[in-house]
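Only a single protein chain was left out; the remaining protein chains are all shown in position.
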Amino acid sequence: MKTHSTLRSGAAGIAALVAMSMAGIAAAQDVTLEYWVYSDFAQGEALALQQDFIKEFTAAHPGVTVNIVGKGDDDLTAGQVAGAASGNLPDVFMNAQSVGAQLVEVGALDNLYSKWMAMPEAFRAQFDESALAACMPRPEELYCLPYTGFGSLLYRNLTVLEKAGIDASVPPASWADWYAQMQAVKAAGLYAIPDETLVFNSIAEIYATSGSTETWGFDWENRKTRIDPAIMTKVLQKFVDMKDLNTGTSRNDQATKDLFISDQLAFHTVGPWVNPTYAEAAKASGLKYDFVLIPGDEPGKTGGIRSYEMIGVAPGPNAEIAFEFAAFITEKAQMARWAKLLSRYNANAAAMADPDVSALPLIKVSVDAAHGAMDVAAPYFIDSVPSCYNATVIDFASATADGEYTPEEGAKAMIEELNACLAQ
Amino acid sequence: MNAVTAGVTPWTVAKWMLALAIAVVALFPIWWMINVVFALPGEPVSLNPRLWPTSLSAGFDKIHMIFAETGYLRAYAISLLYAVLTIAGVLLFGSLAAFEFSLFDFPGRKALFAVVMLSLMVPTAVTVIPTYLLTARIGWLNSMQGLVVPGLASAFGLFMLVQFMRAIPKDMIEAARLDGASHFQIYWHVALPLCRNAMVTLAILTFMQTWGNYMWPLIVATKPEMYTVGQVVGLFNSPLSHHTVDTVMTANLLAAIPPLLFFLIFQRKIVEGIAMSGSKG
Partner (left out) sequence: MSLRRHLPHYLMIAPFMILFAVFFLYPILSGFYYSFHDWNGAKPPEFVGLQNYEKILASRDFSRAMGNLLIYIAITVPLGILVALGLALLVDSFTGRWANFFRNAYFMPVVLPAFLAATIWRWIYAPNLGLLNVILGWFGAGSVNFLNDTGTMMYALIAVDVWVSAGFNMVILLAGLKNIPTELYEAARLDGANKWQQIVHVTVPMLAPVLFFVFTYGLISAMQVFDKPWLLTGSSFTSYGGRRNALLFPVMDMMGRAFGGVKFGEAAAYGFLLTLAIIAITAAMFLLRSWRERR
C-alpha cells in the first residue's frame, strides 16, 4: 500500500525526499521525541504547563518536536514493556520507580550515568538525595531522574474529632496518642479509620509507624525480605487493635472518601491526590478537614510511605536529546512552577525550598511527610518483585486481623512465605 | 402463549410486579450513575443513593470539559470505524468460509475446520504479545489496519455461522445450481439471506467486543491520535487520579452512549430481523 502511493506521487516525492535529507544535514537535530506521562500530566492545567515547558525547550532546540502522550498507571507500564519488545519505545517517559527493575530488565531504560556526570554540579545538587539514590542501584548506574512523588498524609475530619471530644488543634504526637483518639471516635459511634489491611500501601503506611526503610523492602543479594519479625508482630497487633474501629473499606475505595466527606470517618491515610476531592467537598458541603503527618511510635517519628515517579530515557539514537529534555523539565525552574500551579510535591529539593513553594500548605506537609516516610518497595531497579510478594503481605495482614493467627505467628509465617516467594 | 388477557388474575399481578422489580434492578444503578454525573463535585456517591440529579449545569460542564480537553470526539470516530470495519470483515470472511465448511465437502475440510475450532480453546491473552510483535514487524502500529486486520478471522464467528448454515437444506442449494446460479451467486443469493439472524447476532457481538476491547488498542495504538474510546476513558480511571469521582463517571458514561444508541435505534430491527427468518422450524 505504501509503495503504491509513493509511486503515484512520483517525481514530487523523490524531490521532497532529497530536500528532506538535505534539511536533515543542515539541522543535525531534526527529531521528534515521544514523551509519555501519567494521564494526570496530560489534562487540564497540568497539560498546559507541560506544553509551556515543551515550547520553551523546542525554542532553544530548533528542529526538535516533542509529543506529549498521557496514559493511565498500568497502561504506561504495559505500553513501555510492549514497546521495548517491539523496538517502539517512547524516547523519554515517566513511570514509578517501583517498576524500574522491570523496565531495566527489558532494556527500556538507558544508563544515564555518564550524561549525568557531564551535567554541572549545580544541576546535580538540586535533587532530593533519597529520591536520587533510588535511581542508582549500583555505582556508575543511573536509570532515571527523580521527578514527582508523594509522602502519605493523614487527613483528619475535624467535625468528627469534635463530636468525639478530641482536641484537634494539635495532631496526634505518637501512635499511642492516635490510637486513643481512634477509640474515642469509635466510642462516639463513628468510624476511626479505613481497613488498612486491604491494600499493600496502607499496610506499609502503618508498618512505617514502627519500622523504617531498612526493615522493609528487599534484600536482593540473598533474595529475602527485610521485614523484621519483631516489628511486624507489633504492626500486626495494631491491625488487630484497629479491627473493630475501621470502616471495612480500603484506603482507595470511593466509599471511604464518601464516609469522610459525610462526617462519619475521622482519619484517612492516603496520598495528596485525594485532596482535590476533599477540597471540592469543603466547598460543596462544608467539610472541615486538614492534613497532618502520620504519627509514629515515638514523638518525632513519622509513619507513612513515600514513592517517587521518575523520568527515564530510552536507549537509542535520540537518547542524547531526550536526556537534555529530561534534565530541562526536572530542573528547579520548571519544578517550582509545577509545584506552584498544582500544589504538588516533587523530587527537586531546590524547588521545594523556594519560599513561594514551601508556603503552600499541602507542599509544606508533603515535604516533611516524604522525609520521614518509608520507601514503599526499595531498593529499586535491581529485580522485579514477584506478584506473590504483595499478595502474601496482604493475606497475612488480613488473616491476622481476622484472628486466624496471633500477631507473632502471623509475622513469622508471613516472613517465611515472603522468603519462599522471593526465592522462586 | 401471548394475547390471553382474560381479566386480571393473581398471575398477571405477580408477573407485572416481577417484571417491574427486575426493571428497577437493571436500571436503578444506571440512573444512580447519571445522578452522580449531574451533581456537584465532592458530594458523597456510594452512600444514601441520590434519587435525582442535583445539578444539571455541573453535569454539562463536566461533559463539556471532557470533550474540550481530551480527544473524545475523535476517539468516538476511531472506535466507530474500528467496530464497523471489524464487523464488515468478520461477517464477510466468516460467512464465505462458513458457507463452504457447512455445505460442501472438499479435501482437507475436516482438518482445516478442526484446527480453527481448536484455536477457539486458546485464550486470546496467550496470543496478544506474539500478534503484537507481528503487527509491529509489518509496520502497522498506530494504524487502523493494525487495529482491525488481526481480529478479522474470528474463529468464534466461523463456529457460529457454521452452526446456523448447517440448517440450510441441501436441496435448496441444488435447486439454485440447476437454475444456473454460480457458486458465488448461491452464497450471495441463497445462503446469506437464510442466515441473516445469525449475521445480525454476530454483528452485535462483534460490536460489543470491539467497543469494549481494551488490551489490543492499548498496545497497538499508542499515539493519542489513534486512541479508542476505551483508552480515553482509561486516562481517567487510574486509581491515584486527582480527578473527583463524578468526573471519572462522566468519562465512563460517555463511552456507553454510542452502544446504547446503537441498540435503541436498531433494537426493533435486530429482534425482528432475527425473528423473521422463519424459513426453518
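As written, the chain order gives the labels A and B, with residue 1 at the start of each chain.
Operating definition for what follows: a residue touches a chain if its C-beta (ideal position, glycine included) is under 8 Å from a C-beta of that chain, and two chains touch if they have at least 3 such contacts.
Only a predicted model underlies this, so the values are computations on that prediction, with no experimental measurement involved.
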Residue among A:Ala85, A:Met119 or A:Ala133 that touches the chain left out of view: A:Ala85
Chain not shown: contacting residue from B:Met65, B:Ala88 or B:Ile129: B:Ile129
Touching residues (missing chain, whole complex) on chain A: 73-74, 77-78, 81-82, 84-85, 98-99, 102, 105-108, 195, 198-200, 247-250, 252-255, 258-259, 264, 384-388, 390-391, 394-395, 398-399, 424
For chain B, residues in touch with the removed chain: 1-3, 15, 18-19, 22-23, 25-27, 29-30, 32-33, 45-49, 92-94, 96-97, 99-101, 104, 106-107, 109, 112, 115-116, 118-127, 129-131, 134, 149-153, 155-156, 158-160, 163, 167, 183-184, 187, 197, 201, 205, 208, 212, 214, 230, 233, 237, 239, 248-249, 252-253, 255-256, 259-260, 262-264, 267-268, 270-271, 274-275, 277-278, 281
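The working rule: only the chains that are shown with their structure count from here on.
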Whole-Å gap separating chain A and chain B, where each centre is the average of the chain's CA atoms: 37
Residues on chain B engaged by chain A in the complex (per definition of touch): 40-48, 69-70, 129, 132-133, 136-137, 139, 141, 215, 218-219, 222-224, 231, 234-245
Complex contacts: residues of chain A adjacent to chain B: 2, 38-40, 42-44, 47, 67, 69-75, 78-79, 82-83, 85-88, 90, 252, 254-255, 257-259, 261-262, 271, 273, 276-285, 287
